[in-house]
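One structure is given below, represented as structure tokens, and several questions about it will come after.
A single protein chain has been omitted from the complex, and every remaining protein chain is retained in its original position.
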């Protein structure tokens, strides 16, 4: 039965505050953050979609979705949020089978999403200059079970890109303008360059550098998401709101 | 050579105002909107990524990307814009191989994007009550070359859904609340319901209906995109801006 | 000398975190919130614009501005923020000498701002159904030294308005639609009706009621303010942001 937790499964536990914890069912008895000390094998035989009691808390058990994986990342560097990942995926026209390069790897959030969307036959190559970041991200990538689609390299993207004919190249580095020339050389014709930066000056300098090369459809935007609150009294936008994430720049290589 | 236009290709022509036209190279001499009267076979042998002259205008030739396809749709109904499609894809955790239902089909923009992301082994089933909309959308779907991944049905989704164990169900209909019960029955455990609506009251009524069933992670938001203008004088947000597209609601089925 | 604190002054003390405290110099030694126990008369003789030490903290001393007064209000009810007050003042075309009615009084923030802008010859009449709110607001109004320009009434505005030929009427009540008829009767020709509401449905219902009467220029909007952060590293919008305050509706009476 597909709807029953089995020994080899990885599950997501969701508590009533909607905090999520990804758990390997065949892990050993241990202290699990947010859940407490427990033996994951007790999950076996439960129905997916049911709420169960573990210690003093209740959890729903589900098969982890892409969003669960993104929301359960152990963060080290600042991550790119799902709302911005979404824009990157669409505006780079990511398709299954694509070969995509990103730099830097951060905590692996974009890496995991890209790997999801280029599967089963594509590949994500991820550069970072810091080995510790790569090691940390690989843990998240394995948790998300996309390690077969990802290749990591300890490498400074501003010094060059090994790969050629790439479908898309995405920068999340402090100085993307220094890598634009390498992106131009390594993209296939019609391929997409993307750069994500929190600061206006980073975006500005990158756009100006991009315009020196034969790119078209150069565009930058910010994406603002506002939650709506629906309650008994009525409906209104949420008071809580994240005012800024980053500017995302796109461009497309010509010959 | 992959970089040369061949007889059996479909290409996108992009003019200097960034208007795009998707053309079948083996089409006959005809009047092509935005291009003029010409014989598409003259494109054969040109390099992708080059700019060529057709009549009095210049065009870059590229292999159509997902975004090109979305931007070249012949519109009949109001379409869901790429920015919102992006949020739907991520927040429904769409993965290659997924079986996804949408209703209604509109002009097929979401259909094409979904087909792209569930490929090669997934499927998009699309309901609409109007045969003319389906016929129109199928033209766009064929232009996008994803017809093998899409199944259409002339069917009112508020009367029921044939399929079961769906990974995601997405509504773009005037009265989504009337179809929530059917979505609940037809989603797999952990599957995502999504509804896109321009009006506050549609969103509100749908959220209230969703809360009657065993869904979690019910959330609604609007996504606002603002372009940035980088020029010699300096950088600023664009004066032109689309103030609203729609509210997008998500929910996830429990047992 | 105008620039020296005198015995009869009221001053604002601003600490280094930009918290503000309005203090009567001739008040007695007491515990002052945010400042600590001190004798306000020690302020006498200091230069305005200087930073002085009181206990363990440092404070700048200034003559209270309108904004200082608004930011130092003791809050009881939810207040209308300066950004929304600003829109109300301009869109009601408030001029010195105007006679303006507001209901309800809240904590008196709008009352104080209106009193500032109709001075020296105008008047603000403020209705509230709750005597405790009025008493609380009067304390703030006296702190702001505009009590001569304000008249308060314990009165339910949905039951009628005593005054006639008013320049503007502003509602900040849960059910503004019930008072629209009274506003229409009591406004002068060309006078402005304004209603401030956090919920979509309140705004919607009020607009629909307004449209039953002979008003023109009926408009509703929300006003979103986003801070910009300028630092050594660069400039970006602030991450912190208030996602919503309220919808403000305006209309203008015809004959």
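Letters A, B and C mark the chains as written, and numbering starts fresh at 1 in each.
FYI, a residue touches a chain if its C-beta (ideal position, glycine included) is under 8 Å from a C-beta of that chain, and two chains touch if they have at least 3 such contacts.
Everything quoted here is computed from the prediction, not taken from an experiment.
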{"item": "Candidate in contact with the missing chain, chosen from A:25, A:157, A:200 or A:229", "value": "A:200"}
{"item": "Residue of C:77, C:181 or C:224 touching the missing chain in the full complex", "value": "C:224"}
{"item": "Interface residues of chain C (partner: the chain not displayed)", "value": "3, 14, 18, 47-51, 60, 62-63, 65-68, 82-83, 85-87, 89-91, 93-96, 113, 116-117, 119-121, 189-190, 192, 200, 203-204, 207-208, 216-217, 219-228, 230, 235, 237, 247, 252-255"}
{"item": "Residues of chain B in contact with the chain not shown", "value": "198-202, 222, 226-227, 233-244"}
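Heads up, the rule we're going with is that only the chains that are shown with their structure count from here on.
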{"item": "Geometric centre distance via CA averages, chain C-chain B, whole Å", "value": "47"}
{"item": "Inter-chain centre distance, chain A versus chain C - centres from mean C-alpha coordinates, in Å", "value": "45"}
{"item": "Where chain C touches two or more other chains, by residue", "value": "200"}
